[in-house]
Every structure is written in structure tokens, then in C-alpha cells.
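Okay, handing you the structure first.
The excerpt is restricted to a subset of chains, each kept in its original location.
Per-chain numbering from 1; labels A and B assigned in written order.
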Amino acid sequence: MTSSTNMRLRLPLLCIILEVILIILFGALVEYNDDTHAKLWNANKSHSATRDDYENEFYYRYPSFQDVHVMIFVGFGFLMTFLQRYGFSSVGFNFLIAAFSLQWATLMQGFFHGMHHGKIHVGVTSMINADFCTGSVLISFGAVLGKTSPVQLLVMAIFEVTLFAVNEFILLSMLGANDAGGSMTIHTFGAYFGLMVTRVLYRPNLDKSKHRNSSVYHSDLFAMIGTIYLWMFWPSFNSAITNYGDPQHRTALNTYYSLAACTLATFAFSALVNPEGKLDMVHIQNAALAGGVAVGTAGEMMLTPFGSMIVGFLAGTISVLGYKYLTPVLESKLKIQDTCGIHNLHGMPGVLGAVVGAVTSALASPGVYGDGLQRVFADAETGKWNPQSRGGFQAISLAVTLGMALFGGLVTGFILKLPIYGAPPDTHCFEDGLYWEVPGEEEGHELNEVATPNEMEKLNS
Amino acid sequence: MTSSTNMRLRLPLLCIILEVILIILFGALVEYNDDTHAKLWNANKSHSATRDDYENEFYYRYPSFQDVHVMIFVGFGFLMTFLQRYGFSSVGFNFLIAAFSLQWATLMQGFFHGMHHGKIHVGVTSMINADFCTGSVLISFGAVLGKTSPVQLLVMAIFEVTLFAVNEFILLSMLGANDAGGSMTIHTFGAYFGLMVTRVLYRPNLDKSKHRNSSVYHSDLFAMIGTIYLWMFWPSFNSAITNYGDPQHRTALNTYYSLAACTLATFAFSALVNPEGKLDMVHIQNAALAGGVAVGTAGEMMLTPFGSMIVGFLAGTISVLGYKYLTPVLESKLKIQDTCGIHNLHGMPGVLGAVVGAVTSALASPGVYGDGLQRVFADAETGKWNPQSRGGFQAISLAVTLGMALFGGLVTGFILKLPIYGAPPDTHCFEDGLYWEVPGEEEGHELNEVATPNEMEKLNS
């Protein structure tokens, strides 16, 4: 194979062309919304006697946005630094494709979710939604981690963001689905899209790089930074775009309990499946988060803390078991090489979350929700609300998502297979050195040399 | 001793049993509160013409909660990664016992602090309180760090959370004490409880593991992540559950100044007590935080920035001196092996904070507080307020806390001494390898092998 991994022209060209296109489209299509526009906000204010600056949506959404932002850039970025020699790429490419995706997502989501006189309106809510869409791309990144060039990743992001917006439009606008925390739109979609991409990009000789496809002591600690941030801020993630008031508050609370229960399940099963009862960092880093994924749909509903804990416990359990027993089978039988095990963290827990959401929707009743019913189920306002059919639509939404993700991943995978992107050879996967200037030598030697105790003593005398 | 450290059955059994009990109790006892319940929130809203979704307590407490949450999981977790070979356990067991404790604390605190028709009501305030209680357990964890199995830690958490809730009830509800930032309830209690536990678990042969009871270069940097997050968010911690308005604002401000002054004291005394004038990472990592502990009670009062700075400066000073001169004595004379030096960070500064709180309470006057007096001192509302007796009750609260902590730690210590928990032998303390799958080898060799410059050149050509 003559393909070079040199990025000197490919990466700059793609980045610059993409950014120029983005800038042109933003210039033509994007406007400040009513809460960010100097003229519109102040005009609206004077129309309403009681409305004041404190009621700008900024004050009620921005703290959630910042937590989501941390999850996208620190959470995902550092979670993937567990590989011994792929830390620069994990956090660096995560940074690059997230910075691109959030811009592209603003356009795609704006286009599908309703233009205003031909313009896309932006503000803190569009920022959250763009970050959500970006999260989906980063999930897929986890499946192909270490095996793709940054150019491939950007191309994947172009397609995935687009299809994400289409799928989101079908679910939220056409099927009227509930999915505030994105069990379906973000996690299920991102996972199965990524799994299909990595299936198409199957590398039969990947074991030539297997000595690098593992962690070292400190890389696992860096990864725990990502894990802990994802875990802590997941309540903010699931509640970031719910309705104000009780739904947002309740979503955060449900997610908090689900994650706590999930963590105990993760530690329990991680020790149980190991012959010596030793805990596995891979499980702790990943499976402990499955509880957040699994209440992404039902979190805003009256799931109760009790229900949230059961869901979280189940999610942690299936996630650990997936890492232990399913991932090896997926690789050997189905040729799915899933570097981060996204099937266990986002795939199965995402489907679980969709099912829990469908069931919880179907069980909803005015007796439980009172006047709050229509705050959660939008069609309750129209009077056409029927819990069983709502549950049915939720189930259909899951099916649509799986179909869109698998089909989209298939097509995108074949596009990414073209030998023009500078993908790493099988012998050099999971290796920063291909795309990064890596500092020459490790400290060991240097350290003892810099100053002898004698010299030090003199200096300090 | 025939005790095995194998966790294969012990840890899963305990985790699963505990989580099942938690789920059952939550199912029986826990309900959404008025601000998280779909029916109740919306019913309340329509009763009050002016109340709207923006006034949900979520918007006024949740940012504080998130900061506290970061302190509990990143702050405590990474602060303890300073040991060279105990990073997985530090951040991992911190994660496990915190996830358990916050659930158990929700029940215990809910039970003692007032049930509503037999139900415990939960929302963002209960989340903050549960995290606070968890903080106390993590302080005690610092004393026994490296010398306990995860099963022991969970058992310790069961007892400590329970006693924390009892002590908190006595202080806040019976004695009417002020302690918003927990100088007494959290820091003093957690410290002396943990010190007593580690006293009972005294290991005469611990020096067999002493080569591992120290840091390496990068482990100290990981620990600084914890330190800095604790330092930055301490203003949020101390102010998280004060009354709204000026008390919350003032608490954050006082804590900010106390910590800044404390940091200068820490650097000053760390250099002063070293023969060569070199700074000690242990002091910087820990003593710089003592200023937050020491204004945990008086922070909400009219302590003034000036007063806060004096308290912070004193706290930093005694904390550094404690690390240097007291910790070795505690170990050699009193047989208290305090891995993280919690006596210096939480013990003495907690007592200082309690004393400062008592004095500041005794000096309070309507002339200084105006109509704000009863916002800080609840009994000022009843007219029975007497500053001197208030100060006296604060002092009694400290005594009660010390008694509860020492007694609780004693009993818990003896329970933890039973040879059934898989505690590490004296020769293998401070060692991740007992309870974790640790990656096989360090990078050194691997790194230089992965790709020779020649290969790289070919790949990039």
C-alpha cells in the first residue's frame, strides 16, 4: 500500500475549506435569536412590563451548557486517553472534531428544526443542541479510536452530524418523541453508527498493533479524569434542554440516583467476573457511566428515584458483562473492532434507555403528573394524548434510530475506506507518532541528571 | 494470618446487597419534593400568581451543587492520588464509597431531618446535604488510605453516615447550631472519626510498606488537580445551603478571602520549616485548603473580609506546623497512622472553625446585622435570641461532635478489625495491585520501539 500518512496538505486543506464554507453559510443563514440580539431583546422587553434582563434564557440554560461543554471536551477527550501512546490524538482529535461538529451541527439542526424567515436563530439552546450532536460524533470516534486519521474523522463528522440532524428531526418533530437526554438520538445513534463504520473499516491485521492497544498506569489515571467529569455532570446533560421548572429539576435528580446505583453495580460485577476478584479499570472508566445513558429518555418523566436506581443498576450490570463477554465475540465473530467498547457504554444502555422511556411513557397518567403532564408530554396539551400510543411512538423512534444509524454508518464507512485519507497502517495503529511531534525521550535519565544533591546544596547555601 | 485479599465474592455480595436494600428503602420511603414533582410543583404554581418556573429552587441551588459534586468526586478523589502506586484505589474507592454514601445519606438525613407523612422528600437540597455527608466519609478515608480493603471502606461508610446524620440532627435541630459549611458536622466529625478508626486499626509493622508510602513526580501533579478544585470551589461548598440572598453571597466571599490568605501562610511556613527553604508538596496540597475548613461555621456571619483573612492565615499556619511537627508525634506516641494528615487539614482547622463560629456568634448584634439578623441566626426570629448563649451552644456543639466522632470511630474501628474484609497485609499496603488489574509494564521500553524514525519517515513520505 502506497498510502502516506502525511497530513501536511490533506489536513490543512480540509480544515480551511470546511471553515470557509462554515463561515460563508453562517454569514448567509445565521442570526442572533431574540435573547441574544441587542435590538430584539430590548424591543421585547419594553413590550412586556414584567420581563427584565434576569429572565434572559442565558441565566437558566448557561450553567447547564457549561457542564455539557465540559463533558464534550474534557469528559470524552480524557476518557479516551487510556491508551498508552494515543493521548495526544485522543484529546487532540476529540478537540478538533468537536470544534468542527458544533459549528456544522448549528447549521444542520437549525435547518431541520425550523428556520425563521430563512434564518437560523442561535443562542444558548442552540449551543447545547450543537454540543449534544457533537457528543454523538465523539461516541462513534470511540469505536474507531486509534485506527483513523484526523481527515477521516472530519469526514465522518460531516456525514454523522447531517444524519443526526435528520434523525433528530424525525424523532422529535415528526414522531413527537421524548428524548431530552438523548438515549436514542445521541447514544443509540452514535453507538450503532460508529459500530457500523468500524465494521466496514475492519482491519484483519490489527493485532500487529495490539501491544499498543492497552493502557499504562498514568494513562488510566488521565482517563479517570474524563470518567469522573462525565459522571458528575451527567445530571446536567440529561436535564439541559428539558422544560423549565420541575422537569429539569427532576431529570437531574433521577440521573444522579441512576448513576450512583450504576456505580455500585459496576464495582460488584467487575470484581465478580475476574478470577482473582480484581477490579478492571476499563469497567470502572466506562460501565459506571451507563446509568446516565439509560435514563436519557425517561429521566424527565416521573420515573421516581426508586425506578432510576433500578435502571442504573441494570445498566451498569449489562455494561460490565458486555465488556467481559460480548466485546470479544463482536470482534471475533462479527469483525467489529470497538476500541472503547462503545457498544457497552452507549449501545446497549442506549437501547435500554429507549425501552425504559417507552414503558414509562406508556404508564404515564394525569393522576401522577397532574397539571404537569403537558410539561413532559407535549401532545397532552392538544388533548390527543394517549399513553399507550405515546409508548408506541417511542418504540418506533428507537427502530428509526437504529435503522438510520446502521445505514448511515454503512455508507459513511465505505466513504472512509477510500485510500485517500492517510489512515494509519495496521502496524502503526494506536500511535501518536504518526500525526504528532512526540517529545523525544522519557524522563528517567534526564531526571537524575539535572542536579546532583551536591550542586543543589551549593545553590541553596 | 490466613486472611485472603481476594474480593471476588466479598465485594460483589456487599455491593449488591447494599444496593438492593437501598432500592427497597427508596421505593418505600422516598418521594419527589414540591419542586421536583410534576403534580405538586404545578399545583403550587397555580396557587401563587407570581410564582413561575424560574423560581424553582433548582436554579438557585444546582450550580452550587455541581461545584460541591466536583469537590467530592474530583477534589477528594484526585487529592489522594499522591501515592505512587495507589492512584487507582484513591480515585476508584473514593468513587465507590461516595456513590454508596450519597444514597445512604439521603435516607439517614431524610429520616432525622424530618419526614413528610412518613416520606423523605428529595430535591437539589437533599442532593447537596447527601454530598456533604459523603465528604465526611471521604475525610475519614484519608486517614486509612492504603490500609483498607474496599469492603472495609463500605462498612465504615455505613456506620459513619448514620452517625453523621445523628450528630447533624443534634447540632442543627436540637442545639440550633449554625454550621452551614460544616466546620463541625463535616470536618471535625470526619477527621476525629477517621483518626479513631485508624488508631484502632494500628499496624505496628506498617514500615514494611513505607517505600510505597510516598509520592512520585507525576502522582503529585495528579494530586494537585484535586487540591486546586477543592480550593476553587470551597466558596461554593460553604455557601451551598445557607439562606438565599446576602448570607449565601457573603459566605462565598468570606471563604474566598480566607483561602487566599491561607495560601500565602502555607507557602511561607512550608519554606520556613524546611532546612533548605524548599517547599513541600504535601503542605501545598493540603494546608492551603485549611482556610476553607476554618470558615465553615462563621462564613455566613458578618465575619468581614478582614476577619476571614486572619482566620485563613491562622488555619494555614497551624496546618503546616501540624504536618511538620505533630503528625510524626501522633504516629510515634499515640499510634495514629494518618496517611493524608487529615488531622492537619480537617481536624485542627475544623476545631478552629468551630471556635471562630462560637466567638462570632457571641459577638453578633442587631446593630451590625440589621434586619438580616434572623436570616443568619434562626432563633433571632423568635425573640429568644441571646448572642452569648448562642455562642455557648456553638461551643457545646463542638464538644458533642468530638464525642460522637471519637466514640463512633472507636466502635467502627473495632468492627473493621474483624479479619473478614480482606484487608491488605502490612507488606502490601499502599498498593493498587491487590485489588486492581494493573497494566503490566511501564512505557519506557515500549515507547522507543513503536516506530523508528526510519519507519516514520517512510509512512510520512
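Definition applied: a residue touches a chain if its C-beta (ideal position, glycine included) is under 8 Å from a C-beta of that chain, and two chains touch if they have at least 3 such contacts.
Only a predicted model underlies this, so the values are computations on that prediction, with no experimental measurement involved.
Asker: If 2 of the identical protein chains are displayed, how many copies are present in the complete complex?
Answerer: Counting every copy in the complex, the total comes to 3.
Here, only the chains that are shown with their structure count from here on.
Asker: Determine the centre-to-centre distance between chain A and chain B, using the mean Cα coordinates as centres, and give it in whole Å.
Answerer: The answer is 30 Å.
Asker: Flag every residue of chain A that touches chain B in the complex, lowest number first.
Answerer: Residues in contact with chain B: 4-6, 55, 59-60, 63, 67, 84-85, 211-212, 214-218, 220-221, 224-225, 228-229, 231-233, 236, 243-250, 252-253, 256-257, 259-261, 263-265, 267-269, 271-272, 274-281, 284, 288, 302, 304-306, 309-310, 313, 368-373, 375-376, 424-425, 428, 431, 433-434, 441-444, 447, 456-457, 460.
Asker: Of all residues in chain B, which touch chain A in the complex?
Answerer: Touch list, chain B to chain A: 6-12, 15-16, 18-19, 22-23, 26-27, 30-32, 35-43, 45-46, 52-54, 56-59, 62-63, 66, 69-70, 73-74, 77-78, 81, 87-88, 91-92, 95-96, 99-100, 102-103, 122-124, 127, 150, 217-218, 222, 225, 276-278, 435-439, 441-444, 446-448, 450-451, 455-456, 459-461.
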